[in-house]
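Here the complex is missing one protein chain, while the rest keep their positions.
On to chain A.
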Amino acid sequence: MPDLLIELFSEEIPARMQKRASEDLKKLVTDGLVEAGLTYASAGAFATPRRLTLSVEDLLAQSPTTVEERKGPRIDAPEKALAGFLRGAGVAKEDLGTVEEKKGTFYVAKITKEGRPAAPIIAEVLENAIRNFPWPKSMRWGTGSLKWVRPLHSIICVLSAEDGSEVVEFDIDGIVSGRTTRGHRFMAPDAFSVNNFDDYSRKLKSAYVMLDASERADHIWHDATNQAFAQGLEVVEDKGLLVEVAGLVEWPVVLMGNIGDDFLGLPPEVLQTSMKEHQKFFSVRNPKTARIEKFVTVANRETADQGATILAGNEKVLSARLADAKFFWDNDIRTVEREGFEAMAAPLANVTFHNKLGSQSDRIARIAALAREIAPIVGADADEAELAAKVAKADLSSEMVYEFPELQGIMGRYYAKKAGLSDAVADACRDHYSPLGPSDDVPTDPVSVAVALADKLDTLTGFWAIEQKPTGSKDPFALRRAALGVIRLIVNNEARVSLRANFYRHIVSIYDRLAAEHSVLKMDLEQYAEDGSLKKIRWVQTPYESGNEAGLLLYWRMPENDLGLENSDESDRRIALAPTKTSADLLSFFHDRLKVFLKDEGIRHDVIDACLAMDGADDITLLVKRARALSETLATEDGQNLIQGFKRANNILSQAEAKDGVEYSYGPDIKFAESDVEKALFAALDTAEAAIKPAMASEDFASAMSAMAAMRASVDAFFEAVQVNADNEVVRRNRLNLLGRIRDICLSVADLTKLDG
């Protein structure tokens, strides 16, 4: 069976798109072939900066002939129906067969689709793939209308078998398929022709092209680590950079160069970031001192001078880059030494965080107050936490972070140390942004925890207060991430924060400031629309009172004549400043996030709902402890059966209570117990209650729930042996009250009515 070779040869494809593009090519082409009946044994996809290549082995030479039977109208159907059927099936009346069925005799058409040779099918599939290729960004060039990631120059499309090969001929916007390609842009630019994939990859290799990206990456890593090792050094691993660099070259040549002595004193993170971001260099570290001493660059060619010119050029460019970095570092250190680190934060007063939430300085002041409040809860010193919060974002106005935003926090830690602040404060500068991603480490030092919590809680309450909540897939302020961060900080550190009270206080203070600071409102008086036109907006404040809640109602009006809004309902556009409602809403957002978080631990939504209904649901540590204990109890046989017993008791009670119009919660009396089983249940309930009460009081949910689960045998035996609805009304009521006690005991642990099944 023949093999297929496809190469799409273009100008340089962005490194970040290559891998995905080779996979897309493989999928589009092989899916298209299979759909047309051409199955194959295996396929491989490759990408270099200038080409996407696909090799398909053992492809059917021709698609199989297929026969389809299609049932038509009944033989006594009107002529019109038959004519329509014949047209649709593309057959003549004489070719029809018939089939007998219960409902009568029907026409049957046999439609034969002849198989087709592979070549025309491939041509159609490939043309379709090229025209519908899912590039993240594509472009036109010259006078053409075809879109590709960069200008497409030539196409190889060759079917090969043992007896030779043929070009699959087609033409797409003037590019005619063929069997020629070119080697390395500079080292082997001439065209050559190929017969099959083996021939192609062999000739490419001698034309200085390594086709396989993983081979290029391996080659780079191998050479780089060897060169470093020879000098007693090691390359700092960076998989993302390796993939990117492998996508920038067809013929990787690894060169190791020197960093000027002037720059070796810069923090390693600065060297690494500058070299990676600007130059795509790997950092080379001395394992003894952890200092970065050299760099590795990857050139795309060999030269007569063994890369000497290339390396000299790269060293020079790096020196210019690092001279900038050193300039920033020296200036920042000078500022810190002269004025202190806190002073570095002063310019943040002029940086808007959000036009309704004030400047970065306003934000820092809020975070500092909050950090002070949280400090005792997480075991931090309040003064230290407040100081840490005040300086944690100071590096945002440093020159280094302005140049390299990704160094925020990291620079703060260096500058805090230079300013003589404590290690705890310095670490908080670096760590208070954490955790960012779900797999990020969670800070554990109390000062870092206090600032990290305060930072995220301020963001959440702030955006909730001004009604900028995430909707659907839109979460521009990363509030879901912030909430997850809070949850992980609290759970990992077992912090006991009453979120509802915390939210309320903070939201009220934001509203107070909104109302008091006229300057903030004034910023909104004139707003530019997206098209640059000026829209005047009038803010109106009125006191707001509803129930037992007082607040402030803030809404805006457009001058009617400008925008023709005279009939619109201004209440649509108001911000009702209702702190209780806003706090409750934010708490329920947290509960949703918590469900997502606990789902990863295998804890079901309904288990969390059962715990949310209990007191203290705004204390995440308590909530998680309760949910984990309940989840574990449900996993035991006793626990699972007890829940069934509880449900049964609850169902019987609900029916009886609805019928009798009373609530059975008076407490049963053992003197009306008729059987041993019933008496045993009394005893079991006493035992359980005696164990559960103190356990709950000390938040030992595991003990409380195992005590609850231990009732299982007695509850089961009771239902097995005893008829609740006894004829004797006194006995019946006593038994219902007994069930009521089961219910009360269970509900004191968690709201088991919320559990599924």
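Observations
Convention: a residue touches a chain if its C-beta (ideal position, glycine included) is under 8 Å from a C-beta of that chain, and two chains touch if they have at least 3 such contacts; residues count from 1.
Going forward, contacts and distances are computed from a predicted model.
The complex appears with one chain absent; UniProt names that chain "Glycine--tRNA ligase alpha subunit" among the candidates "Extracellular solute-binding protein", "Glycine--tRNA ligase alpha subunit", "ABC transporter permease" or "Peptidase family M48".
Remark: the omitted chain is touched by one listed residue; of A:Leu318, A:Leu407, A:Ile608 or A:Val724 this is A:Leu318.
The chain that is not drawn here is touched, among residues A:Val284, A:Ala299, A:Leu348 or A:Ala656, by A:Ala299. Contact with the undisplayed chain is limited, among A:Gln231, A:Thr352 or A:Ser588, to A:Thr352. Interface with the hidden chain, as seen from chain A, comprises residues 11-12, 14-16, 49, 137-143, 145, 149-151, 153, 186, 248-249, 279, 281, 297, 299-301, 303-305, 309-310, 312-314, 316-318, 320, 323, 351-352, 355, 523, 528, 530-532.
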